[in-house]
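Removed from the display is one protein chain of the complex; every other protein chain stays in position.
Up next, chain A:
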Amino acid sequence: MRINDRVFGMLMLILAVVYGWEATKFPIPFGGHESVGPETFPIMLSLILGISSIYLIVRPDPDEKWAPVAMLIELSVVVLSMLAFAWAIEPLGFMPAAALVVSFLSWRMGASIAKSLITGVTSSVVIFFLFNNVLELALPLGLLEF
């Protein structure tokens, strides 16, 4: 199967066209036209990307196997958990958020629940104190703030 490269090539071709099109519509900078405007370099790039995308569509490499659907879902859950961590770091505080996400990741990588909880809690507490007290980079306390 040689689907990956074809699909990706098409996506990149669309990107190249849209990007190049947008570049031609930049406002003319103050002081009038020069030989090289803000659009010259982007237009060159869109040509390069366009040409290589077409090559990819015409002569794709063999596919690398994608993970089965179940694994892709699992990976998405992991990605979501990291996004949730980014969101929670301020309202919840660094330690609870980090403990949760590290335990979750470690559990998903195959550690037992007890061991992953230990990893999560110790690493988040150690890193928090290392950063706050030794390296003096303030991390948010969040819920633990009195």
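Quick note on the criterion: a contact is a pair of C-beta atoms (placed from the backbone, for glycine too) under 8 Å apart; a residue touches a chain by one contact, two chains touch by 3 or more; residues count from 1.
Criterion: contacts and distances are computed from a predicted model.
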item	value
UniProt protein name of the chain not shown, from "Carrier domain-containing protein", "NADH-quinone oxidoreductase subunit K", "Sarcosine oxidase subunit alpha" or "Tripartite tricarboxylate transporter TctA"	"Tripartite tricarboxylate transporter TctA"
Sole residue of A:I14, A:V79, A:I113 or A:L143 that reaches the chain not shown, by the stated touch rule	A:V79
Absent chain, residues of chain A that touch it	4-5, 8, 12, 16, 19, 22-23, 26-27, 29-31, 34-38, 40-42, 45-46, 48-49, 52-53, 55-56, 61, 64, 66-67, 71, 74-75, 78-79, 82-83, 85-87, 89-90, 94, 98, 101-103, 105-106, 108-111, 115-116, 119-120, 123-124, 127, 131, 135, 137, 139
